[in-house]
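Below is a structure I'd like to ask you about.
For this view, one protein chain was removed and the others were kept in their places.
By letter and in written order, the chains are A, B and C; residue numbering begins at 1 in each of them.
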Amino acid sequence: MVTAQEHLLSLYQQVRSTTIGLTDGLTAEDMLLQSMEDASPAKWHLGHTTWFFEALVLDAYQPGYQRFNDQFHYLFNSYYESLGQRHPRPHRGMLSRPSLEQVMKFRLHVDEAMLSLLQSKELPNECWQRLELGLHHEMQHQELLITDQLHAFSFHHFHPIWKTLLHQPPVTSEAAPHSWVAQAGGLVPVGLSAERRIGDFAYDCETPIHQQYLRPYCLASRPVTNGEWLEFMTDGGYRDPQWWLSDGWACVNREGWQAPLYWQNKDDEWFRYTPHGLLPLDPDESVCHVSYFEADAYARWAGARLPTEFEWEVAARNYPIEGRCMEQGLWFPGKPLPGSDTALQHLYGNVWEWTQSPYLAFPGFEPLQGALGEYNGKFMCGQFVLKGGAFTSPEQLLRASYRNFFYPHQRWQATGVRLARYE
Amino acid sequence: MVTAQEHLLSLYQQVRSTTIGLTDGLTAEDMLLQSMEDASPAKWHLGHTTWFFEALVLDAYQPGYQRFNDQFHYLFNSYYESLGQRHPRPHRGMLSRPSLEQVMKFRLHVDEAMLSLLQSKELPNECWQRLELGLHHEMQHQELLITDQLHAFSFHHFHPIWKTLLHQPPVTSEAAPHSWVAQAGGLVPVGLSAERRIGDFAYDCETPIHQQYLRPYCLASRPVTNGEWLEFMTDGGYRDPQWWLSDGWACVNREGWQAPLYWQNKDDEWFRYTPHGLLPLDPDESVCHVSYFEADAYARWAGARLPTEFEWEVAARNYPIEGRCMEQGLWFPGKPLPGSDTALQHLYGNVWEWTQSPYLAFPGFEPLQGALGEYNGKFMCGQFVLKGGAFTSPEQLLRASYRNFFYPHQRWQATGVRLARYE
Amino acid sequence: MVTAQEHLLSLYQQVRSTTIGLTDGLTAEDMLLQSMEDASPAKWHLGHTTWFFEALVLDAYQPGYQRFNDQFHYLFNSYYESLGQRHPRPHRGMLSRPSLEQVMKFRLHVDEAMLSLLQSKELPNECWQRLELGLHHEMQHQELLITDQLHAFSFHHFHPIWKTLLHQPPVTSEAAPHSWVAQAGGLVPVGLSAERRIGDFAYDCETPIHQQYLRPYCLASRPVTNGEWLEFMTDGGYRDPQWWLSDGWACVNREGWQAPLYWQNKDDEWFRYTPHGLLPLDPDESVCHVSYFEADAYARWAGARLPTEFEWEVAARNYPIEGRCMEQGLWFPGKPLPGSDTALQHLYGNVWEWTQSPYLAFPGFEPLQGALGEYNGKFMCGQFVLKGGAFTSPEQLLRASYRNFFYPHQRWQATGVRLARYE
Partner (left out) sequence: MVTAQEHLLSLYQQVRSTTIGLTDGLTAEDMLLQSMEDASPAKWHLGHTTWFFEALVLDAYQPGYQRFNDQFHYLFNSYYESLGQRHPRPHRGMLSRPSLEQVMKFRLHVDEAMLSLLQSKELPNECWQRLELGLHHEMQHQELLITDQLHAFSFHHFHPIWKTLLHQPPVTSEAAPHSWVAQAGGLVPVGLSAERRIGDFAYDCETPIHQQYLRPYCLASRPVTNGEWLEFMTDGGYRDPQWWLSDGWACVNREGWQAPLYWQNKDDEWFRYTPHGLLPLDPDESVCHVSYFEADAYARWAGARLPTEFEWEVAARNYPIEGRCMEQGLWFPGKPLPGSDTALQHLYGNVWEWTQSPYLAFPGFEPLQGALGEYNGKFMCGQFVLKGGAFTSPEQLLRASYRNFFYPHQRWQATGVRLARYE
């Protein structure tokens, strides 16, 4: 039987090579682009995920380890105040040096040291925990690498194609209305135990288990589609303040939003930009790249609401973790599946689903000790929880308890909408 | 026995004259000041609260009512999109016209019409509801008038005195440490029924009653004092990122915060500016004019946390509504009271207490119909709930279920801190 | 015969009372408004011009003089770094205190002391020079008081009337095209001698006399009219980059300019806001409230150019100083006068005329010593010279050598356009 440690060793190799695989089709120049402060260059993602293993595993657990380059600890630290000064986030796109080639050598150097370390017999449990965290950290950055790169490419007037699609899926307009799938509610445990075993990973912010009281509720059987979103637009959704939060309405007007991000209208036809280029808008696909403000306004317009993270988590627990994920290489959302009206579709993968839950500490939450305590806890203000994963998510990242989080105005992630209501 | 209607009639007269009483000591020039977009001139508060009765009561329920001046509906609408275009909020301080004298005439005109209307026998229930809402609305603006005016005066280099204090309270430094007062928690009902009777007022956002599960917890017996806050400062609290949320740390650095708002250091002595002028800082008084970011950082430094709004509400329900309120005319916080370690002090009045709860809809929340639905619901994003009231609050405004709310960076309200922890 | 000193004494009384006269029709609230950093409240103008005499004359030359209030030296210093710290310019509108009444008392206090001082026999020459400068300074502020107050009133949606016009002038559309009035040019002296006698005032920046070589040139016989400006607008002038400086084009797009400041279109008719209220646009009047960028673009569109300050000064020297000035109380521009095609009209008063000359030191320029050296010299960067005066200018301010100056994007002064070309 494979031990948890053996599994992690194999996962290490897989995750690290998957990251590199994502950059197929990208040049060193592409990988230097930083389109906004929220996003980072692909090259920086490669360096930062590697720095994570060097700073938190090798420096601590590999006696005599020689760092590849001390300067990289200044360049590739993201936001860990306790790990020293760092290169300013808005200027990550100015790092032409180290070159992509140097960063690749840095990866090799660290990979060799890591594999050598991991084959030693007597590593303390915390080392394995940090390894596991580092792998999940890198999987998160895989997703960011895709969405950040797409955002950068969107500044090119001529819609570069990053990944060629061999078969472009046919555009359809056949989706049946969603049904409402009832959930019992009640006083239910949510979250996970803070006592984690290696191989059973979760972030600190998913813990501890605690009780939430839920009124009986329904979730829509599937996410909102592009076709449904077009109805909202046609009905003046982006021009009518009655649907919007006050901050959302200010944002719509300040930014001039009239459609989801990456949508373009040419001669009265809608298209949207994807890593596969500019594709015709498919009415049946799940809507994507909408902000919390838009998701919330849409729900109000539709006479419904967004689910809470707890409603989502409790309902999703019983479903298998399957869906359109990063590995499939189709980097756009899917369509409704034929099937029972009483089941929830597309819970995992496809599009991240905004919840109405602010990203907060669960009762009794204790951040990890030291630098790792900065991973999640200090972001618990002003952001909203998203659940389920997207076509940009590595499949192994996903679980019912996973809490993704973004600010309500952000929409460059693969974010969509599932409606909820009370019984 | 006094009917609810008779009570409202008497309350109307009291609230309206109290508002005017607050402006004692202010000139027409003082009452025109607008120091920032968040704040409004006192004169505008006088006009806006009056407009509320004209637009929502007299226009609807007084047949043949003649408005004082149609233009005032453009000038004194605050944020009701459904009630038409309005004067831009950042330019309220540009309204030298109408003059204060005209606004006072507007008040008289509306007061006469209101009193005449309210003496008629057959008013529909909704009219009484709107009247009651209008009175609570005006009480909220009484508090804002004080805090906005103080903020405006803080731009005067020479610390104008608005209200002379006959007896300046002695500075003391004798406060004993707070004790922890245990609360049972459990599955408890919070909030109020959406079915309200006249005379039993609550905002829509305080409804409906719903269940919350609370772990057993403790609240500090009293709010944090200035003396305790000075320890936080001396310990480098404003310079150490480990205590701060990421957004809070950015705010501290962007704004250059080193102490609560209105604190000034002269020759190594601390003072703080109040409506009574610049007073020596009293170590025993509750700390005031701190933001959520500061409250949260302080709590982390102190090894504790902020309470949730539900923890606060459940614990406070059993206490009488008494404390230092606006009517007492001492417009600064109080000091710890001698007494039992097992009771909570200063719950009502004194300083608003930040909770860790974002201002969100309760499950099943339904906003009021029409324009009044804009009163609360559209602000449910990005703000935090404060409980209990302050020295700036009209006493009748306060109740355990009252949910005040502000953004985490704001600190010009009379906001303080009470610590909490789990058992 | 009246001595220069006697003249100044009489001028002092006249200027000081004229300033107060300008505020007829304004309330204390009106006089507190500050609409932007560039502008100041009327009350502040009253205080600042008075401070000037106290700080630069009374403090220096009146032994035993008792200041009205030391704090006023902090509040009413404008930009004299050498005279100490001062209230931040963007917050002048926050000075509800001192009250207008207090500022009027300050004026009386200083006026009494000044009149007493000026009647003493043995004042040094520099004292008279400072007095004279102070009077011209106050006349400059008279003009600013009008334009700043108008700008502030323009934020009122309902167009307050400050000065009632008894007879509203008829709207006409009869102006003949301007003619070109030829000027010889050559090597000519411009500017004034730095040796000034009392009673023959000029600012330091108008000195010294120096030589400029001018090609033969022509000036338009009159300023551009509203009707001509409408042609520019109709021809797409505000939408075509070919007429604009690069910085001007950026400004047009950033600010959304489509017409001069204060113009409004209602139901296809043009109006413009003035101290006399919203008046129909008169095609024959000189265009006003245009920026340098607009003046320059118009000139290019018209196949002409703006004059240099030297071309203007040399041509204007031979004309009497007469025109529509502040004292006439018609606070909008005039119309072409019938008369010879070979003469220049409206050189003085009417509208300030933008020149293409940056505001620079004349060769050999020496600023005054001490604080007064900050009056002009430190602003010699990025601004353009305007000549001739406007309907807002006190008549005694005007002379051929006077150099007014503003930034190219500013248009809240009474600024218009006269065209020039080479022979």
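The rule is short, and it goes like this: a residue touches a chain if its C-beta (ideal position, glycine included) is under 8 Å from a C-beta of that chain, and two chains touch if they have at least 3 such contacts.
Predicted model, so just to flag it, every value in this text is computed and none were measured.
Interchain touches from the omitted chain, evaluated on the whole complex, reach A, C.
The chain omitted from view is touched by exactly one of A:T19, A:S35 or A:Q183, namely A:S35. In the complete assembly, the contact with the undisplayed chain comes from C:F379, out of C:Y238, C:W301 or C:F379. Note that of C:P223, C:G248, C:P336 or C:G416, the residue touching the chain absent from this view is C:G248. Across the entire complex, the residue among C:E6, C:D59 or C:E81 in touch with the chain not shown is C:E81.
Residues of subunit C in contact with the chain left out of this view: 79, 81-82, 187, 210-213, 215, 241-242, 244-249, 293, 296, 356, 358, 360-361, 363-364, 378-382, 408, 422. In the full complex, subunit A touches the hidden chain at residues 27-30, 32-33, 35, 71, 74-75, 87, 91, 93-97, 99-100, 152, 155-158, 160.
Following the convention adopted for this analysis, only the chains that are shown with their structure count from here on.
Core chain by CA centroid proximity to the global CA centroid: B.
Residues touching across the subunit B and subunit C pair largely coincide in numbering: over half of the numbers involved belong to both copies.
Inter-chain centre distance (subunit A to subunit C, centres taken as mean C-alpha positions): 60 Å. Remark: subunit B and subunit C have CA centroids separated by 47 Å (rounded to whole angstrom). The residues of subunit B never reach two or more other chains; the list is empty.
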